[in-house]
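For this depiction, one protein chain was excluded, whereas all remaining protein chains were kept in their positions.
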Amino acid sequence: MTEKSKKIINEIADVIIENKKYLTKLDSAIGDGDHGINMTKGFKKVKEKMEAKDYENNKELIKTVAMTLISTVGGASGPLYGTAFLNISKIIPDADFDLESIIEIGETAVAGIQKRGKAEAGEKTMLDTIIPAVDALKESKKNGDSVEEALQQCKIKAEEGMKATIDMQATKGRASYLGKRSIGHQDPGATSSYLMIKTVVEELY
Amino acid sequence: MTEKSKKIINEIADVIIENKKYLTKLDSAIGDGDHGINMTKGFKKVKEKMEAKDYENNKELIKTVAMTLISTVGGASGPLYGTAFLNISKIIPDADFDLESIIEIGETAVAGIQKRGKAEAGEKTMLDTIIPAVDALKESKKNGDSVEEALQQCKIKAEEGMKATIDMQATKGRASYLGKRSIGHQDPGATSSYLMIKTVVEELY
Amino acid sequence: MKKKLINNPEKVVEEMVEGIVMAAPDKLEKLDDYNIVIRKGSPNEKVALVSGGGSGHEPTHAGFVGEGMLDGAISGDVFTSPTPDAVFEAIKAVDGGKGVLLVVKNYTGDVMNFEMAAEMAEAEGIEVDHVVVNDDVAVEDSLYTTGRRGVAGTIFVHKIAGAKAEAGAELPEVKKVAEKVIANVRTKGMALYPCRVPAAEESTFTLEEDEIELGIGIHGEPGTERTELMKADEIVDELLGSVIDDIPYEKGDDVALMINGMGGTPLMELFLANRRANQILEEKGINIYKTFVGEYMTSLEMAGVSITLLKLDDEMKELLDAPTEINIMK
Partner (left out) sequence: MKKKLINNPEKVVEEMVEGIVMAAPDKLEKLDDYNIVIRKGSPNEKVALVSGGGSGHEPTHAGFVGEGMLDGAISGDVFTSPTPDAVFEAIKAVDGGKGVLLVVKNYTGDVMNFEMAAEMAEAEGIEVDHVVVNDDVAVEDSLYTTGRRGVAGTIFVHKIAGAKAEAGAELPEVKKVAEKVIANVRTKGMALYPCRVPAAEESTFTLEEDEIELGIGIHGEPGTERTELMKADEIVDELLGSVIDDIPYEKGDDVALMINGMGGTPLMELFLANRRANQILEEKGINIYKTFVGEYMTSLEMAGVSITLLKLDDEMKELLDAPTEINIMK
């Protein structure tokens, strides 16, 4: 499985790097204009690290991703995504992912982000992409959908969640300083989260 | 005579004030962009002073002009024009000006400017307007021209002198720091001098 | 794309930190592989003070490392919180066994990264505590938000807690006086012109030739309100008015006043602002104990000003006046 995971992480990294300017532009509107820069720095380093070394299992791989993000990204997104990956590394299976393990991955990621950042849904953050995405997976499971269907729904809800941040007023993160002026702009962290989820989904099915 | 002199000074002041922006713009190209501002400040004060008080004679009037310029204009032009007027105040007659006294006024002005500023003709300064203007008066006297003709020539030569500063490289004043880059611009001090001479000539004949 | 006097946007922080240490090689040291400045000869036998955050706020924080103020400062990327491992390195380098106080400005990123570093340090048996500075009155304070930003008031925390630590106080006492400063310090700022982060192509916001931004932070982010260009006195009335009304500062209070330039503001304009601030405080009967005019907490080349008041008691006065190696805080 590690090769497959490595490929997914590599794809995520490439998508983030490709969207450096876009993410930075979003962050300029309601933040400090560095989200794309921060994330790119982190994922470039992740790619470097992965190239230099082989990993025994997913756990080890994802832990490296986590530590690399924590020690290179900085800002708010560094510890948040870092903690999310760190949590994931603790529970990620080495076998093929079934829907259950995918849900567990999502839930532990959310838990990590919330432990660090103390935010809820609706505060105009990355959580507004990730929480609906995980909820969609759980809904699919309840409905007995296939993994493919579940992932498809997950991606759709992630995108909807990301877009829903446009109309929100930020109450967490740097955008919250703008008060009402934060309304009308899509959250950069919600956008990078969507890009990651979309990539994972497209790689998995 | 004092009323007539007062009127001339008033006219000079108005012309300088009207040309504030023009002189400043010239000074921006090769200096520090304040010549119009400096001169306007000085001549506004001169007008104020003249309104507030009657003067017994030309000497007293011109001395006031000199001291006012010295204590309000600042920069290079303040002491230069101030000293010029101070010198003039020492010799100005109270009767009507004949050609001889006009020449004396011009010569003593030049002497004052040169004493203070230690410049010669050809260094791209106010002297490049004033010296040719005084020379024209002397030439006219030698030729036996009328005062009107002499003044007319004086104005023409002043204008030519001013325009000739365009092609000069400055070796005195702030413009000299530009070296060759000072070439191609008309000197602001030469321009204010021309404006003054032109005004005097137009008032006298 | 605004011009800058730099070599490579990716190297600005590293090269800057090198330049800071080279300016005072007898007093400062850079940690290898990290953009961290510590006092030469660290650790000292005293509570150590560590601060840091994104770069671009110079002289904050590295410029305040020295006797009587900070022991170490971590410079993150421009306007980006440093990472926990870097903060951890700084903690290890200055801890002299009496514990370390982290002075953190209230930004989600800073708070999280410093907290993670503190967890790492504690895991290694180092005593660490932290305070969070949140002096910016422009931001509404509420339990349901991230609260107020930490801005120029941070300098007073560095100075006063630094003096306390230098005097031999224990970690809880140093923390206590730091929190007293935080409780009594308030700031509001404005911008005439924004700034550009070296790695970005454009400024984070743009202003028309007759617009200013009120309630700005220090990371190039837009402020809380955009208004017409006003006269300096009106701007000071607005900024200082909000600050005074906040605590509120009252007749008879003794205060330290800081007129802080955002990086691109000429000193002439800061002194002009100081004049009006003095007039207002005199009118209100608030006594200025000490005035600081200059650049303390900047935002790269942003043009603008922030005004800070710190209400002083006897302890804070004594610590504010205590000797320090940092010239601009003398």
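Observations, loosely collected:
By written order: A, B and C. Residues from 1 in each chain.
Quick note on the criterion: a contact is a pair of C-beta atoms (placed from the backbone, for glycine too) under 8 Å apart; a residue touches a chain by one contact, two chains touch by 3 or more.
Please read all numbers here as calculations on a predicted model, not as lab measurements.
The shown chains contacted by the absent chain are B, C, with contact judged over the whole complex. Listed residues B:6, B:116 or B:138: the one in touch with the omitted chain is B:116.
Touch with the chain that is not drawn comes from one residue among C:31, C:212 or C:256, which is C:212. Residues of chain B that touch the chain left out of the display are 24, 28, 30-34, 37-38, 41, 70-80, 116-117, 171-174, 176-179, 181. Residues of chain C that touch the chain left out of the display are 1, 3-8, 12, 15-20, 22-24, 55-56, 58-59, 63, 192-193, 195, 209-210, 212, 229, 231-233, 235, 263-275, 278, 291, 293, 295, 298, 300-301, 303-305, 327-328, 330.
As a working rule, only the chains that are shown with their structure count from here on.
Chain contacts here follow an irregular pattern that is not a line, a ring, a star or a complete set.
Chains A-C form the pair with the most C-beta pairs in contact.
Inter-chain spacing, taken between the CA centroids of chain A and chain B, is 75 Å. One simple way to say how far apart two chains are is to compare their mean CA positions; for chain A and chain C this gives 32 Å.
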